[in-house]
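Here the complex is missing a single protein chain, while all its other protein chains stay put.
And then chain A:
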Amino acid sequence: MFARIKAKLPGPKASAFWVGVTSLVGVYRYNKLESRKRMDYYCQRASHVANETIGSLDVPRKVHVYIAVPMGELGTRKARQHWEKYILPVFAAGALDYELTLVNDIETEPNGVERVVRGGVHERIAQEIREQRRKLLEAQEGNEQLRLWREAIETRKRENEARKLKKRMEDEPGMSVLELWKPQEYPHMMDIVAVGRETWVEAINGVSEGAVGSLNMQVPQELPRLKSESARSEGPPEAPLHIVNYDRFDDNSLVALPAVAYISHENLAGWASVPQRIYNFFHDQQNVDLYARQALQVVYESTKRKPRDVAELEETGKDEEQLGGWKDQEPLEVVVDKRVADQIQIYDTQNDSAPFK
């Protein structure tokens, strides 16, 4: 009888194969289960914010998430997946509204090599803060000239939009007025969430430049239409720029700055990181703990604080520079004005100070 049973059993090599496959599948499934449990834990802690009531006419809190191209990559795909996997579920559980900006500026050099152009996040944040400062200046008494300029610019924009709409209504007679609906803009300044060290550096530099930099605005003047054929064939000349001088009205006081949060992204790039990536595939729980905990701190406003010193702003996320993707890349430095460093607030994402543990 034993001989018959033994004949039906798989051989040692087949057994080794099936044991190996089953173990791998088991480890993978256990990893998925544990990761889900840990994510549920952080989501459950965040849900206390979601269950707070809010008036129908009040606008829920919103943050602006910036994702730049990680070092060693040519696009934001991996960073976006990182955001969707670890950070977004916690924000959704905490009903934290967000605006996501993926800054994906790539240029192709003459020799065909693609290169990432840095500075997109910096420019966008600086522009936003400059606009805020301009609006505050325009609202002050005695700055009538600025208000007139703003009105002229807004009127021109509205006329352009009305012209485009009229043309569209002529081309599409069945167009519905519902298409004129636009979502309401967020009335306050959104706090900034920077995913990755490169985004953090650009965000801090952008806040600093926007807060203390020049406010002068360049407005292109409209040119008359070209009438002669020869002028048309040469192409339209560049519109002369008129500079609106806001600086002479500026009293150099700092506006309320948005708080900035850093959420790490340890992007494993390159062949040397393949063993680590294989390990992470089977053991993702520590990543969930690491990133979801940071996302949870952003959900709670109580984790906002002033940085201890300028060095904290400079050193945040510097560990990421040891990773393979940063090799042979230009170093990024935080350059922040002292007044901005004294006033700016950051989210304490590197410690777990959120409630409901």
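In this section, contacts are C-beta pairs under 8 Å (C-beta built on N, C-alpha and C of every residue); 3 or more make two chains touch, one makes a residue touch a chain; residues count from 1.
Keep in mind that, in the parts below, contacts and distances are computed from a predicted model.
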Among "Mitochondrial import inner membrane translocase subunit", "Pyridoxal phosphate (PLP)-dependent transferases superfamily protein", "Collectrin, amino acid transport regulator" or "DNA-directed RNA polymerase III subunit RPC9", the UniProt name of the subunit that does not appear here: "Mitochondrial import inner membrane translocase subunit"
Full-complex contact with the absent chain, from A:162, A:241, A:278 or A:335: A:162
Residue in contact with the excluded chain [from A:34, A:73 or A:97]: A:97
Candidate in contact with the missing chain, chosen from A:11, A:55, A:142 or A:187: A:55
For chain A, the residues touching the chain missing from this view: 47, 49-56, 58, 60-61, 95-97, 158-159, 161-162, 165-166, 170, 172, 174-183
